[in-house]
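What you see is the complex with one protein chain gone and the rest in place.
By written order: A and B. Residues from 1 in each chain.
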Amino acid sequence: MLKKIANIDRRIIFIVIVLCIIIPFLTKTVLEIRVSAPVKSAYKALEKLESGSCVLFSVDYDPASQPELQPMLIAVLRHAFKKNLKVIMMCHWPLGFPLGQDALMVTAKEYDKKYGQDYVNLGYRPGMSAIMLGIGREIRDFFASDYAGTPVDSLDIMKGVHNYGDITLLIGFEAGATGDYWVRLAGAQFGQKITLGCTAVCAPDCYPYLQAKQIEGLIGGLKGAAEYEKLVECPGAGIIGMTAQSAGHIAIIIFIILGNLSYFILKKREKE
Amino acid sequence: MAEIIGIWVAAFLTLCIFSFLYKDNPLYKFAEHLYVGSSAAYMLVYFYFFNIKPMLIDKFIAETGLARWILIIPTFLGVIMLLRIHPKIGWISRWSIAFTMGIGAGIGIVAGIHGYILPQTKATFLPLFIKGDLIQSANNIILVVGVLTTFLFFYFSKEHKGLLKPPVKIGMAFIMVSFGASFGYTVMARLSLLIGRIYFLLHNWLHLI
Partner (left out) sequence: MRREVPLAITFITGFLLIIGFFIPHDPIGGLQSMFLQWYAIIAGFTMVLGLMTLTRIHTRRIVKRTQGFGYSVILIGAMLGTLVVGFYSGIKYKGLFELGTPFMWYYNNILVPLSATMFSLLAFFIASAAYRAFRARTIEATLLLIAGVLVMIGRVPVGNLIWNKLPIIAEWIMNIPQLAAKRGILIGVALGMIATSLRIILGIERTYLK
């Protein structure tokens, strides 16, 4: 019996994981979300901005991280539009640009915001670190036109926006090392205030930045997105997914315990 | 109609990829090759609309004099980069690689010193005893000891023996806790991705939730 448990078919593990995710969705169970300090700081950094301030959104992820970062982006965009902030979006991951565009269009419509006046999408350019440094001098050197080819000088929102000095807060949505570059280049060289929203994989690497006050706040993974949704009172995919996430974690912990138990008991028996 | 077809196509492709969980099969291979081909060509479309057009063509039209003609240099460096696949004249692509390496190295030095080492070192200089706050004092001591011993763990110029052994062991413990935390977060991330796909199947495709 123990040997059977130790050598369980991996497909059984797969089925258990799928069930752990499907059942909470079907039962529509919603768990209470506790907001952590890093997410609260991220919220406060945006909340304290004055209406009309420019916020730069950097969409640095692609569909592979969409389930984690898209709910986060939507929640933060809703917060920014609610606060009547000017949203400037750009992207450093080519496959992620449409995700940003999609979220921007949907949320702008919800708050009746006008393109070119309240928000703009500058699109994608290759060479992220060069762009991050270059914006310190003039954003137009790289983004003379928006994603559709409209000259940025013809857009109201971009009037008077030239470099980091004109951007109150930068919020990076990160699935890789792009966030590190924002901190090390825009933050350290130009004093740009930065908040990072990142995948759970990247989040542990960002804690040193948070403690060193190199970033204002940190939103990590789907849980971070759920916390932000709670703060802005706009429930979305983050909160919906948290019960399934909890069930999945419990299942994996049980697997670890079972795996260890069978291993140690079998080892003991072998010795005997 | 396009939306409904789209959802069915997306659901079919999702299931094709999931079929790999049973075993490798032609449906998975089909989806895999479709993915690689589509994303590679996607880059080319981007290359034109987000690079060549705004940064070269539009700029060439808008600028005058030297600012216009100097654009020939990056174009030349870009084109010679493509010659890399040619066995005889591939060496010339080294010029553009050298250019990108130079920029990358320059950024690396500045970002490393000013962007990481200095602020992170500064943030480690914490008061080890705060009057009236024992917990914070303990936390600060743990943090400072953790940073120093972890750093020492990667010091390979001397064998980890004698005096060096205990701090290195402590460093190892910190690294293990850190890896454990990273593992926990990685589990969280991977499950979130699966949650996203299952939500798509149940909500957008099957309308069960």
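What we mean here is this: contacts are C-beta pairs under 8 Å (C-beta built on N, C-alpha and C of every residue); 3 or more make two chains touch, one makes a residue touch a chain.
Note that the structure is a prediction, hence the values are computed from the model and not measured.
Peer 1: Among the chains present, which touch the one that was left out?
Peer 2: Touch partners of the hidden chain, whole complex considered, are A, B.
Peer 1: In the whole complex, not just what's shown, which of A:A42, A:V120 or A:L133 touches the removed chain?
Peer 2: Checking the options A:A42, A:V120 or A:L133, the one contacting the hidden chain is A:L133.
Peer 1: List the chain A residues touching the unshown chain?
Peer 2: On the side of chain A, residues 8, 10, 13-14, 16-17, 31-34, 36-37, 62-67, 94-95, 97-98, 101-102, 105, 125-127, 130-131, 133-134, 137-138, 141-142, 147-149, 189, 204-205, 207-208, 211, 223, 242-243, 245-253, 255-256, 258-260, 263 touch the unshown chain.
Peer 1: When the complex is taken as a whole, what residues of chain B touch the one chain not shown?
Peer 2: 2, 5-7, 9-11, 13-14, 17-18, 20-21, 29-52, 55-56, 70, 73-75, 77-79, 81-82, 84-85, 91, 94-110, 112-114, 116-117, 120-121, 124, 139, 142-151, 153-154, 171-188, 190-191, 193-194, 196-197, 200
The definition used in the following text is that only the chains that are shown with their structure count from here on.
Peer 1: What part of chain B is in contact with chain A in the complex they form?
Peer 2: Contact set of chain B toward chain A: 21-22, 39, 42-43, 46-47, 50-51, 53-55, 58-59, 62, 103-104, 107, 110-112, 114-116, 119-120, 122-123, 178, 181-182, 185-189, 191-199, 202, 208-209.
Peer 1: Mind pulling up the chain A residues that touch chain B in the complex?
Peer 2: 11, 14, 17-18, 21-22, 25-26, 28, 64-68, 94-95, 97, 123-126, 129-130, 133, 142-145, 147, 149, 181, 183-185, 187-189, 199-201, 203-204, 208, 211-214, 220-223, 237, 240-241, 244-245, 248-249, 252
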